[in-house]
Structure formats: C-alpha cells, structure tokens
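Here the complex is missing a single protein chain, while all its other protein chains stay put.
Moving on to chain A:
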Amino acid sequence: MIVPLLLLLSSLVLAITVLALRLLTVIHHTHARSSPPPRRQQDAPASLAVFLGSGGHTAEMMRLVSGLDWQRYSTRVWIISSGDLLSESKALALEKQIGTGSFTLLRIPRARRVHQSYLTSPFTTLYSLAYCLWHISLAPLLASVGPSGRRVFADLILLNGPGSCVPIAVSAFLPRLLDLPSPSLIYIESLARTRRLSVSAKLVRPLVDRFFVQWETLRDALREGDAKRKVGAWRLKAEVEWEGWLV
C-alpha cells in the first residue's frame, strides 16, 4: 500500500520539477535572445490580436492601434471581456473604418471586475484561463493554417492590462513549452502608471517578448530594481523599454 503511494508521490514531484525547469528555461530563452526575429517579406500579411480590457484600457488601446497599416495586419482578432459592450462597439466602429481584410471577436469570461475582492477572483480567473487555453493555445493547433502559414492563434498579441489579460498571455505562451509556434506578445503599460507597475504588468512581464512603459522615470526605476535583484545569468523578465508616450 505504501509503496505505490510513494511511487505516485515521487513521480508527481519529478513531473512538477521537470515542468518548472522547462518553464524557467523557455522564459530565459525568450529574453536572452539577442538576434532579431527572422525577416519577413514587406508585403507578407500578418494576423494581429488586440485585447480591449474595458474602460481606460480600451481607450488607450484604441489610440495605440489607430495608426497601424491594416493592409499588413489584414487579419484581426478583437479580444473582449464578455459583457463589455462599449469595447465591442469601439472595435466594430474601427473595423467599419478599416473596411479591408477580415476580423473576428473573441469574448472571454471576466477574470476580475473592478472592486471584486481578491478572495473570489482566483475562481473567476481559473474559468477565464480555461476558456483562453482552449481558444488561444489548443484550438489553433487543430485549425487550418493562418495567413503566414503557421498554426497560431495570431502572429502577434497586443496587451495593456488589466488582470484579465494574464490568462491570455499564459495561453499564448504555453505552446512554447512544447516548442510549438506561438504568438509574439507585446505588453504596453498604461499611461496611468508613472512610478509603479500594475499587478498585471508584473505578472505578464516574464511571458511577453516586449514590455513597454510610458514614463521614463518608471523605466529607470525598473532598471535599477532589476540590476539589484539579478540572479546569476538567468533572464526571467522582459527588458523594460521606453519610447515616450505611445497613446
């Protein structure tokens, strides 16, 4: 009786250790890469997924994407929290203006509402995560190839918070653990964050390819903190970038 139990336990420990090591290695490789991404043909189309995180997040995101070349980003996915009608109407209005290419809406269950307690939010977050895992990590593997000939949810996902963007980042990152193609991830911290990062920014920073803040003082503070906390040669967070205001 004891022996099989011990076997089960030790194999569980082993599996978790292997998974954790794999995760750390993949995160490290995501940020240690020094070569530029493989070159793309100028006229090659790409697919872009944009998360409209409601309220101010949506307002900032609409400004972030307002100058994109829609001939290039010819396939769009607008990710919206279910019930967020305002973001949905903004996405539809922009698509009407674009009038070229194709787009879809993906409505995900909410991870956490403003004022919702941190006590109940793990449960809603789990449901949200399961939904994202299916639509972002798994379903694309079974679907036909996208515009760039890869089985990915999108070539690029643009995120700017809030907490509900974490399950999206996790789901998009996951295929990398199995060496499968995955979307590039860009996180742009809100203009509202002048001195400290948001919780969602801290959570997604290890997973995203590029991480932007919009205040120079915040960039400098983060760089200083990173230098202090450096652990050996491991690179477990995206380097912080600053290009001025992006909105």
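Keep this in mind: a residue touches a chain if its C-beta (ideal position, glycine included) is under 8 Å from a C-beta of that chain, and two chains touch if they have at least 3 such contacts; residues count from 1.
By our rule, contacts and distances are computed from a predicted model.
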By UniProt, of "Interferon-induced protein 44", "ER membrane protein complex subunit 2", "UDP-N-acetylglucosamine transferase subunit ALG13" or "CD180 antigen isoform X1", the chain left out is "UDP-N-acetylglucosamine transferase subunit ALG13"
In the whole complex, not just what's shown, which of A:Phe51, A:Trp78, A:Phe173 or A:Phe212 touches the removed chain?
A:Phe212
Chain A positions in touch with the non-displayed chain are 36-40, 42, 44, 46, 48, 54-60, 63-69, 72-73, 86, 89, 114-115, 118, 155-156, 158, 184, 186, 190-196, 198-199, 209-210, 212, 215, 243-247
